[in-house]
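To start, the structure under review is shown below, and the notes come after it.
One protein chain omitted, others in place.
Naming follows writing order (A and B), and every chain is counted from residue 1.
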Amino acid sequence: MSSLLSYLWDTLVYVNIFAILALSLNIEAGQTRLLNFGKVAFFAIGAYTTALLTMAGAPFIVGVAGAMVLAGVMGALLSIPALKLREDFLAIASIAFGEIIRLILLNERWLTNGPIGLRGIPQPLRSGEGLSGTLRTYVVDGVFGGNYEVFFLALTLAALAGVYLVMLRVARSPYGRVLKAIREDELVALTLGKDTFRFKSEVLVMGSAVAGLAGALFAHYITFIAPVNFMPTVTFAVWTMMVMGGMGNLNGVVLGAALVQLFERSTRFIKDFVELPVDPVNFRMVVLGLLLIFFIMHRPWGIIPERPMEVGDE
Amino acid sequence: MSVIDLPQLLVNILITGSLYALLAAGLTMVYRILRFPNFAHAELITTGAYTALFFTGRGLGFLPSAALAFLVAGLAGVLMDVGVFRPLRRKGAAVISMMVASIGVGFVLRHIIQEAFGATISNYDIPVRGYDVLGARITSIQVAIVVGAVVFIVILHLTLTRTRLGKAMRATSDNPSLAMASGIPIDRVILGVWFFGGGVAGVAGVLRGADTRLVPTLGWEVLLFIFAVVLLGGIGSIYGTIIAAYVISLVENVGVVFLIQLGLSASYRPAIAFFVLILVLLFKPQGIMGIRLGGERE
Partner (left out) sequence: MSLLRVEGLKKSFGGVRALEDVTMEIPEGGIVGLIGPNGSGKSTLVNVITGIFPPDGGRMFLAEQEFTGEGAHRIANMGVMRTFQVPRVFKEMSVMENMLVSKGDQTGEDLFNTFFRWGRVREEERENIARARDILEFLEIWHMKNELASSLSGGQQKLLALARVLMAGPRVLLLDEPVAGVNPKLARKIFGKIQELREGGMTFLIIEHDVDILMDFCDEIYVMDRGRIVFKGEPREVLESKEVMEVYMGG
């Protein structure tokens, strides 16, 4: 029973982290049509940055902030190819960017420990003296009855809620409307006087910083990261979440993240109990691929389509 | 630090360039006609490589197996179009939908291959001989790569310039609606491009697999190099692509020497091509011989 519960908490933490990641892709690809196929790179940058910072003794908050800042700066870098109007070029450049980041993770052993990765990433309020110790007593022990897993779940949920609210405000603002216009017809947006390059760079910075946040939470959750955690399959899964849920619709994207994660976690879970006729990883990827194709072909608006704003008669 | 082995460097440039030309040809043709980068091109390459593994493993010779690889990869290309891209085209789907769908198609194929053959490394069970040519070392497979590229270039040139199919292909890629209006059966031409492009990619996959090893990510590993070649060559320009293949090969092979002298790991080799890719996108997006695509035409 308790292992079942802990399986549930674990799944929900993944849902939250990947919902954040999917929302970060949504503002880029769903709202602005910036086809970022290198999303995993920013997730990785966030994870490694916070890991290195906190392993060197920095507090959790500083690690997470560092992760977001560095990922955001990298997003600004990626926005340079986005200067061009062609959407396919950014797609290709972003894949290249993702692969370069992975090469760096693999090769710069002095920093990243190469293919072996980083172990023992500290968790927030897990141990420690002073302020952290006091907080642990009040929060983890007090509020969550000493159940660290539930505490971490609440932490990721709070992060997701924050990201969701920020994204919601953007989506409902004139700013978000310009993003939609860029998505629909960038040239027309230009001729209406919108500095589309500014918007696109800001979106890539924002999207990347949020992906960095997701990566940071991921690192602190699993406490052990290596380049194999940051394969292109992550990007692919996040794309499936967004397309399936409904590009441009925040609730849809969160739902998509939840469905894909539930599916992914349950195939991991099941394989511990039954002998599967196929390799679960292959099974998962083929199913996700087919889902992605199905939705693009037959329901490109996803499970919950984007809705335009409504105005009344008065 | 060893002195640069010039003959070997030149031979390596020739080999890699020839392979890139073969790997990239189908991608650039489809990109030009259908206006989207087909990310599943990687898996056409892998499909070819594993088709040959399947047949050589059952005692068929290497050459017949490579021929079957052409067929199977070509058919895989045709199936992709019929099953996914053509329906999307008919619905008037945007470039983005095609791209995302192609990512999905690629993942499905890659993991089907991985399920069938396992994620571990395989090799063709064929004898590989080495030769010394003017002080450089070259294997029989590498000779096949170079010969294959030359044969391919000649066939392609003749097809494009001498046959009706070639003319129809060029007309279709220049202006699909005009081609349609002048009675060219563009659906068949498009299928022809998928078959031919997929087939060549499949054979290139066999050669790449024979030269290195087979893994389900074989195609994915080279995909970005191929994109560098395609973009540098100018999307859809066959001759540009061939030139670009050797240029990228040169930059890469020379770049590796610099990497090592800079004290960086030689495993950054892919980064050289990616760097070229990004420079091309920034400064010469129409490539060395390409025509600007799409554009702002109403």
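To be clear about the criterion, a contact is a pair of C-beta atoms (placed from the backbone, for glycine too) under 8 Å apart; a residue touches a chain by one contact, two chains touch by 3 or more.
Bear in mind that the values here come from a model prediction, so they are computed numbers and not experimental data.
Of the options A:Leu8, A:Val143 or A:Leu187, the residue whose C-beta touches the omitted chain is A:Leu187. Annotation: of A:Leu35, A:Val163 or A:Val178, A:Val178 touches the absent chain (contact as defined above). Contact with the undisplayed chain is limited, among A:Ser79, A:Thr156 or A:Thr196, to A:Thr196.
As for the chain not pictured, it touches subunit A at residues 166, 169-170, 173-175, 177-178, 180-181, 183-185, 187-196, 202, 206, 306, 308-311.
By our rule, only the chains that are shown with their structure count from here on.
The touching residues of subunit B, when paired with subunit A in their complex, are 36-37, 39, 84, 87-88, 91, 93, 95-97, 99-101, 103-108, 110-112, 114-115, 220, 223-224, 227, 231, 264-265, 267-268, 270-271, 274, 277-278, 281-282, 285, 294, 296.
Listed in rising order, the residues of subunit A touching subunit B in the complex are 33, 35, 37, 80-81, 83-89, 91-93, 95-97, 99-100, 103, 106-107, 187, 232-233, 236, 239-240, 243, 278-279, 281-283, 285-286, 288-290, 292-293, 296-297, 300.
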